[in-house]
Structure formats: structure tokens, C-alpha cells
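One chain of protein is taken out of this complex; the other chains stay put.
Up next, subunit A:
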């Protein structure tokens, strides 16, 4: 005998909310979820009327629900936004093709304009090719760094004022745990407080779903009949985040509110004021935001192009300085930076994508210097 919905008291409950444990019927849950997202957007002052918002759409559950919700709430409450879909093609065969197909289906249903940027196009390297050189670990470093720039570039291309990503409460909780485990005080500080939309990259970002539990997002998509693509990235199993994710699952089993509790803890962390923090500057090569002379993407690409893929992974300051000064590296040093062993066949060049039509302000980074980039 199903219990009655605890919100309306009339219909029988169809689900139990992971976040609060209440039993709700379908209609009440959908209404509550939408209202909560609306409150989060309003209370957090995430958008201003007239803004153009690029929604990072990967075809997965978070971005599909985010795109659906933003469109719905914009109509319902009159945010006055112009919404776009922005998708990134990392070049992972099988995985990305299927998820991009899901994005295109969503685009057809919603009628929102869609733009796809690809790593091949921007950097000349696809994730598959990077993984062949790098091995099974540390791929997320490349993908994450490249995606951040790719989203920014795509957003600027489309004239967007803001990027909205589908990060959920579980992501936030995992990030807090991960940053603590790795001692990343810089990121902990940036995550603390409920400040306005982050301006780390060139385009400000926001996470409208950051208080929504991952399970509730799935519940919403299920009850709303939304279609998305859900397979884990093939390179993900070895990522360090996997540990944090497994831990979060166990914590949630011990206490369901742990996800939100971690979010609360992350916001209330107070760090010492005398810590040395990275300063925000610009990359000397491409002009992107960077705390070092070269941005991470440039360092990673440099390593890939030279056949030393681990240049950006781990601490190799001395070796990087050597390279910068043009000194040759010993065999042992090259091996440490991930150079292939002797006798391996040379890598065949992947065909570069179109370097952009006349509408794109830039193509490959080497064609334009920092002065030409219009940030």
C-alpha cells in the first residue's frame, strides 16, 4: 500500500526523494525539483535579463536536464535569456559519437541552436590519440584542461555572455573531497563561499544544478521522459576522481544527507590568509587565463607535440626549464616525460579538421599571436 505523497497528501507516492527522504508523487516531485532549481537561480543571482547563455551540452543526464530546465524556467518565469547549446567533441570513438547524437536529438526537439567544437579542430589532437601516447592514466587531466578552453572559445564564438554547466551536488561533494585529499588549497578557496558566477576562464560560468542530487536528476529525467546518453567514458576508470566517487557512494549509504553536508562544508571552509595563492595572469603564447607563464593547455600541447606527453603531468619544472632554454634532454629524462621507446613506428598524422570558416575569429593557436585575440 503506497504511502500518500507528503506534499499534496492526495495522490499515492511514486518515489522517495534521495535528498530529504520524503515520499512524493510524480507531479509534486517534478514541481518541487523545478521550483528548487528556480530558487537556486534566483537566490544565487545567476543570470541577468538579456544575457546569452551557452549550455554545455554533452548529451549526458546532467546537461540534458539542465537544458530542458533552463528552457522551461525561462519561459515560465521570464528570465529573458537567449539559450544556446554548446557541445565539445573530444574525439573518443564510440563514446562521443553516441553522446553527440543524443545532443542533436535534443537540439531538434528543443529548437535551440547548437554548435560543436572539437579538440582535433582546436588543438590537433583527439583524446584517443592522446591516450595512445599517454597510457591509461592521467587522461582526465588533458581532457579537462582542453575542454575548459574549448568551452570558452566556443562560447565566445557564439557570442555568449555566460556558460552554464550541469555540475550537480555529487560533483561538488566529490570535488571538495578530492581537493582535500590532494591538498589543493587554491581550489578549496575558490570553492568556498557562495560567490557570484565564477570568472576563472574567459567567460563567466555558473552551475544551476549544483544543489541537485545526481539521483534526483535521473529521477527527473525519468519521470519527465527525457532521453539522454549514459555510458561512462572509457578512460574514466583510472581517474583519481573515481576514489572520491566511491567514497561518496559509501558516505551516502551511511547518511543520505552527506552529499549536501559536504557542499555545506565546502562553502564554509575558511583558509588562512597568509597562504601563498596562485595569481591570475595570462599565457604568453595564447593569451588565455593562466597562473604560470604558459597556460596548462599550452604546456600539455607542447609535450604532446614534442613526443613527451608527460610534460604537463607531475612536477617536471627542471626539465621544462631545460626545454624552454633549448637544451637537449638525456634518454632517461625523455623516458620520464613519456617518450615512446626506441623502435616504435612514427605516429601518423591525423587529418586536421577545418580550421574554421570566415566566421571564426581564430583557428589553430599558432596562426594568431596573443595580440590578435580579443578577450
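Everything below uses one rule, namely that a contact is a pair of C-beta atoms (placed from the backbone, for glycine too) under 8 Å apart; a residue touches a chain by one contact, two chains touch by 3 or more; residues count from 1.
As a working rule, contacts and distances are computed from a predicted model.
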- Message: I notice the complex is incomplete. Of the names "Cytoplasmic tRNA 2-thiolation protein 2", "DNA polymerase delta subunit 3", "Dilute domain-containing protein" or "Succinate dehydrogenase [ubiquinone] cytochrome b small subunit", which is the UniProt protein name for the chain that's not shown?
- Response: "Cytoplasmic tRNA 2-thiolation protein 2"
- Query: In the complete assembly, which of A:35, A:97 or A:227 touches the absent chain?
  - Reply: A:35
- Item | Residue among A:60, A:91, A:263 or A:303 touching the omitted chain | A:263
- Message: For the chain not shown, which residue from A:77, A:182, A:280 or A:324 touches it across the whole complex?
- Response: A:182
- Where subunit A meets the chain that is not shown, the residues are 6-9, 17, 19-20, 22, 24, 28, 31-32, 35-36, 39-40, 43-46, 134-138, 169, 176-177, 180-183, 185, 188, 193-194, 211, 240, 243, 246-247, 250-251, 253-255, 257-258, 260-273, 275, 313-315, 336, 338
